[in-house]
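Selected chains from the complex are presented in situ; the others are not included.
Chain naming follows the written order as A and B, and within any one chain the residues start at number 1.
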Amino acid sequence: MKLVTAVIKPYQLDAVKEALHALGVTGLTVSEVQGYGRQKGHTEVYRGAEYTVEFLPKIKVEVVTDEIDVDKIVDAVVTSARTGKIGDGKVWVTAVEEVVRVRTGERGLDAL
Amino acid sequence: MEIDTGNTAWLLLSSALVLLMTPGLALFYGGLNRNKGMLNMMMMSFSSIGLISVLWALYGFTLAFGSNGSDGLNKFLGSFTQYWGSGTTWTSEIWGETGIPTYVFMAFQMMFAIITVALISGALSDRLKFGGWVLFAFGWFTLVYVPVAHWVWGGGWIGANLHALDFAGGTAVHINAGAAALGVALVLGKRIGWPRENMRPHNVPFVALGAGLLWFGWFGFNAGSELTVDSTTAVAFVNTQLATAAALCGWCIVEWLRDGKPTLVGASSGAVAGLVAITPACGFVAPLPAALIGIIAGAACALAVGLKYRLGYDDSLDVVGVHFVGGWVGSLAIGFFATTQVNSAITDGLGASEGLFYGGGATQLGRQFVGSISVTIYSFAIAAILALVLKALKVFRVSEEAEVGGIDIADHGETAYDFTPAGGSGGSAFAMAGLGAGKQVDADGKADVSQKVAG
């Protein structure tokens, strides 16, 4: 199995979820993260003290999935998360050796 | 009699101050509570404002402060008719010798009824069905608050016959609410996980702000209870400030000695304990004794809040430890410190005696005890019975699942905060995702959920 991890713009989460849903992905886990990269941060000013915030809010989406679906899923995420502007984010894939569904103890694909 | 613009302005503004106390209490309780029950906690206070205001105007005021012909009946209840439904026949009536319209006095007393009911909610957080709360508020207000207010202030037996003193509500408000809180909490049972899990305050700044608003409003509550503006009003004001400040110190000192660290939750709680304790006594004692009462109350309540762990009842936000205990401290303190040096009415108008330390002997102390114990028993009993009735009617405790998931979502369909990053899509990236792309909004503004499920 594989774990697909995507770091995307928060506003795109809805589209990504819908795209994955359409692919029949039944579950995913998201979290709030802060991203640093090519995309410029913004400037804030408090009582005249000005500074740049280089870390920008992003959303991380994690999906554990069957090998064979990986490419479909990666493509779905990439297309649905794309705005074409710098900062759209990254998607990466890592190998998963085992998955267990807590409720039932099922393992492997049955756990998804 | 003519309207006295000074007195009336004072009581109008005091009424507004006392009204503000209930949102302040909602913030104080809500901040002390866990995040997942914040809104329900505040809702119990806000619903009291809504419900009790109307009931007070309809029948509460006339039953508590109206007077029926019969002396016998009057000991227990006021008039059913005199001020019924806040009619217009008495639009221009002046209350007694105060130079203040009866309407204003009615409004002032209304605010007391509101907050007394709201005070009880602190013991019931996170597990009482909201519907059950509304029914309880209605029942307890009618069966307990209204008669007790009459007994203490409306010409009833505690004030007029027993001559127990209660300047601004130690017995009628705090002991009354505290005893009721205990009664309901015992029937309601513990929150899941209590006391194993620590249920720490989710927003301490709200606790402190709430305490600040309570303190501010309490000047109207205490000094306002003199109704007119005179030298007793001045003493009551000074005493309120001194006792509260001293109690804040008292609580913090206990923490410093016991835990090595004074806390803001402690300072805020101490202030409230002091306000509670000086409430019955503020118009009858001198400033330094007031400060003494405050420091004692602060320390006593700081220790009393630990009782629930020993005795094993879940008085969630310490209504008993602070209001019941503080109310008793203040009520008995009158028996020691009451003096005509600050208020001649004690022996003249009110037919009471000075305190033990002012040559009045133990008489007044005895009266204070009888008055307070009677209200304690009556309020506790009726409250417990009401709770049992609601339990039987199945409008009492929420399901375990609802409690674990949070009563805000279960009973109000709201969550208190959504701090999703500003960079997000606003409202909530998650909430938005929940809505789904194709979300329609039908005629009456409802998001079409079925469609979501379908899609």
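A few remarks follow.
Keep in mind that, in the parts below, a contact is a pair of C-beta atoms (placed from the backbone, for glycine too) under 8 Å apart; a residue touches a chain by one contact, two chains touch by 3 or more.
Every value quoted in this text rests on a predicted model; they were computed, and no experiment measured them.
Whole-complex stoichiometry, in terms of the displayed chain labels, is A x3, B x3.
Keep this in mind: only the chains that are shown with their structure count from here on.
Distance between chain A and chain B, defined via averaged C-alpha coordinates, is recorded as 49 Å.
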